[in-house]
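Below is one structure, written out as structure tokens, with a few remarks after it.
Removed from the display is one protein chain of the complex; every other protein chain stays in position.
Per-chain numbering from 1; labels A, B and C assigned in written order.
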Amino acid sequence: MVVVMRQNATEDEIQGVMRVAQNAGLQVHISKGEERTIVGLIGDVRRLDPDTVAFLPGVERVVRILQPFKLASREFMQMRSRVSVGGVVFGGDSEEVPVIAGPCAVESEESMLRIARLVADAGATVLRGGAFKPRTSPYSFQGLGEPGLRILAKAREQTGLPVVTEVVSPQDVELVGAYADALQIGSRNMHNYALLHEVGGQPKPVVLKRGMMSSIDEWLMAAEYILSAGNSNVILCERGIRTFETSTRNTLDLSAVAVVKKLSHLPVIVDPSHATGRADMVVPMAMAAVACGADGLMVEVHDDPASALSDGPQSLTPGAFASMMRSLKPVAEAVGRRIALPPACEASPRREAAGEP
Amino acid sequence: MVVVMRQNATEDEIQGVMRVAQNAGLQVHISKGEERTIVGLIGDVRRLDPDTVAFLPGVERVVRILQPFKLASREFMQMRSRVSVGGVVFGGDSEEVPVIAGPCAVESEESMLRIARLVADAGATVLRGGAFKPRTSPYSFQGLGEPGLRILAKAREQTGLPVVTEVVSPQDVELVGAYADALQIGSRNMHNYALLHEVGGQPKPVVLKRGMMSSIDEWLMAAEYILSAGNSNVILCERGIRTFETSTRNTLDLSAVAVVKKLSHLPVIVDPSHATGRADMVVPMAMAAVACGADGLMVEVHDDPASALSDGPQSLTPGAFASMMRSLKPVAEAVGRRIALPPACEASPRREAAGEP
Amino acid sequence: MVVVMRQNATEDEIQGVMRVAQNAGLQVHISKGEERTIVGLIGDVRRLDPDTVAFLPGVERVVRILQPFKLASREFMQMRSRVSVGGVVFGGDSEEVPVIAGPCAVESEESMLRIARLVADAGATVLRGGAFKPRTSPYSFQGLGEPGLRILAKAREQTGLPVVTEVVSPQDVELVGAYADALQIGSRNMHNYALLHEVGGQPKPVVLKRGMMSSIDEWLMAAEYILSAGNSNVILCERGIRTFETSTRNTLDLSAVAVVKKLSHLPVIVDPSHATGRADMVVPMAMAAVACGADGLMVEVHDDPASALSDGPQSLTPGAFASMMRSLKPVAEAVGRRIALPPACEASPRREAAGEP
Partner (left out) sequence: MVVVMRQNATEDEIQGVMRVAQNAGLQVHISKGEERTIVGLIGDVRRLDPDTVAFLPGVERVVRILQPFKLASREFMQMRSRVSVGGVVFGGDSEEVPVIAGPCAVESEESMLRIARLVADAGATVLRGGAFKPRTSPYSFQGLGEPGLRILAKAREQTGLPVVTEVVSPQDVELVGAYADALQIGSRNMHNYALLHEVGGQPKPVVLKRGMMSSIDEWLMAAEYILSAGNSNVILCERGIRTFETSTRNTLDLSAVAVVKKLSHLPVIVDPSHATGRADMVVPMAMAAVACGADGLMVEVHDDPASALSDGPQSLTPGAFASMMRSLKPVAEAVGRRIALPPACEASPRREAAGEP
């Protein structure tokens, strides 16, 4: 931590900063420039709130040198970590790029099972589908709840694909964890620390979506909440940030993929469906995501988008999804990877047929 | 709802939109322009998801005509609603502008009681202080929890001021409601619908902070969650939005005060402390807030900001707070209002003395 | 400038940074921490591009300590500077708050003269009106050009009010300067350095609007362009920044007023008309601007907003403007200032009558 003193800071004020630093067990280095004195604090500064120092008399500003996250950082773990969702591996040194697919919300057993089979046939390796839906309007469909979870479990049985689904409240974590292979924290809950703490205390892997209003640092701090509560199986998911541009729902920040891979060992995947909110943008953004190194994709698919109970316009039809899977294959190969195959599964004889998407 | 068809939409596609609209019990008006056909849908369109229509074949885009919120809207209730927090009135046709003040977090009984007395003496009408703190870092102080709530109750006893404090998890709503006069939903939880639903199901008033990257529409939709769950006592609190500007922590959006007063009947107050994150910006922004019609203020005060456990740099000292209260008086009068006096309270004989800040 | 080395930077890499610094005539201080080595560069670092250093081997990042602007800074000039526009004083220690008013564009001699008289009668102290209009669409009205300037000069003659008008191209600076009392640089041209340089080389004062997506630092750097070209008469004008919020055209950043007054000696005024784009928001935001210390206001007024050739919806009617002027008076007094009176002027006998708005 570097403390920049005001131009006319007194000797007493400089001593004041030094005292606070030494009380926190830190060493101090003073540099007197022509226009400013700078105080460097050395040691484990994570325990000292920069804001506290910033308020001391004579201090102009405080500059953080170290990243605020630790367990999530590349410095803590040099090797990229692997996270397995029901046997499907994300990240690490894996060449595979798994694709998670399914409807935004579980609407009925019939439609969920039908869509699950279609995406499995097209080469998806993990199923998605929301039983608890955070919706902007209290009058919108909020999800089926536990019956939706049972439907997802049935879809897993029939297709052999592991299942990821969202949890929106700490009380539901145990319930959702009993059915799902991975728990998803949605964009609107990335700062819901009570929820982060709860999913950190259970063993299932967590797909942590970036808050639409969150910096990459804050996103990694949210991961740190989960990691520090004991769960090291976190997959980060970039899903677009809020900007002034309105032609897409959010602005997909693909450079975040490259930034995260520099800063953190955690796998990072991309959700082009929520990022753009437009089915016609999903394929080009999925292609771009794989080309810049994403460790996986999460894509919405619905066989009747016009009557979907949520997020219809951003869902691919199964046909468009199958076509996208074919297009992704050479792109993945062009960057030395391959689109992951579904896990072997006895329950699903169609798996073999679908093996080569 | 207005549906704009693509330039070359076919008659069949136009019929398709009409069918969906009529199935939803809506009337339809067709306007054929030179370049586009436009279909107007008339009736209670809130039940029809615009996104569903947007995905129909031949549709270019869908334009919402009505606001998505209803109970929060000025059309639903023409008169501005009054919300009482332990006898202190916000909004309605009240001329009074109450000031909520106190430390960011409850740190100890001693410091809380001391600061409470200081702000009461300076003319604050409601106390604030966090017992549950949502913090970006899992390593930062997270609040005292229930012991903090007991300290707040003691501060109320000693000063006679009602107390507002934050709740961060649905499980804690009952507990916090047992101690506090009003529950606060913080900026990071504005989209935590499980929490909104829970505070909507209990009787204490709710101070709903705007999400730091939430539009005014989304903020009013969050209020709608609480209102539709049965609690009509909602106070909106503008606290800055996230922008590209970094010289203040967030950008205080004072025009939101004027916009909200047009769109909604709910009282709207301003928190200049969190908005700017800088003690030296709190006073000018508080002055501006009162001048443009805010129904109240929420300000952080700490008697030792440098050792505060959270948000030190944005806290006013008690002396600066007392000085601000004196400066606010003529501004409030210049716009035909007055800074509210504390509620009469036997427990606090110093009330009278403090009556004229 | 503080240079943070990578965790595993070599001694050679540290020496490399020292060499570059010493070649630039800077002194060097080294602090070796547990996790990082930090190199402080001391001296006139403005000549050394931080980006150059950032790219040296072993460097993690570079932190600027000093502000990048110099002539515009409060450190360069402790006293706030006064800028006179045709005798009307902005800033310095002046208690006066001048109000600039008029139509967005000069549309015809008749309408300009009529509106000029109306705003003068209501207490405006400077006239505004655009003869050159930067418009998003090439098909929109682009201003009358030189004939518009002649009309403005005539309006000045008739009302005695000095005139400020926009210049959009370096070639036009001399022409506009021959007619106007102050030149305005619009938001879209704040980064037009050729234009900034040109207005810096002539003697008329410059009203420099903040770019709608420019940081305060960049805005002060744009002022630095003008100051460093020899013209010290710069008035800064906050006019809203672009954010994700769409209920107002831009988001008025009133904290910028307070920030600028800390960082710079230059006067800072506020334009609530362009910031909000809504006539019904102009008055509350004007009140707020004066309450937080703005050194002046710039407001659009049109007597027939519905047929205005540009920016109708944000213009006040003359009646609303006169009413606003009355409302501003007590707010200015509440903060120890007063709304400026028009300059004494023989050409305008109605001046006296209008003296008390």
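Everything that follows uses one rule, which is that a contact is a pair of C-beta atoms (placed from the backbone, for glycine too) under 8 Å apart; a residue touches a chain by one contact, two chains touch by 3 or more.
From a predicted model like this one, the values you see are computed outputs, not experimental measurements.
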Omitted chain - touching chains that are shown: A, B, C
Touch criterion as defined above, residue of C:90, C:179 or C:225 at the omitted chain: C:225
Option touching the unshown chain, where A:8, A:23, A:78 or A:247 are the choices: A:247
Omitted-chain contact residue, chosen from C:125, C:192 or C:273: C:192
Chain C residues that touch the omitted chain in the full complex: 20, 46-47, 49, 51-52, 54-56, 68, 134-140, 142, 168-171, 188-189, 191-194, 197, 211-214, 218, 221, 224-225, 228-229, 242, 279, 305-313
Where the unshown chain meets chain A, residue by residue: 213, 215-217, 241, 243-248, 251-259, 262, 275-276, 280-281, 284-285, 287-293, 327, 330-331, 333-335
Absent-chain interface as seen on chain B, which is shown: 2, 4, 7, 27, 29, 31-36, 38, 40, 42-44, 63, 65-66, 75, 213, 242-244, 246
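FYI, only the chains that are shown with their structure count from here on.
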Interchain centroid distance [CA atoms averaged], chain A/chain C, Å: 41
Where chain B and chain C are represented by their mean Cα positions, the distance between them in whole Å: 31
Interface hub residues of chain B, defined as touching at least two other chains: 213
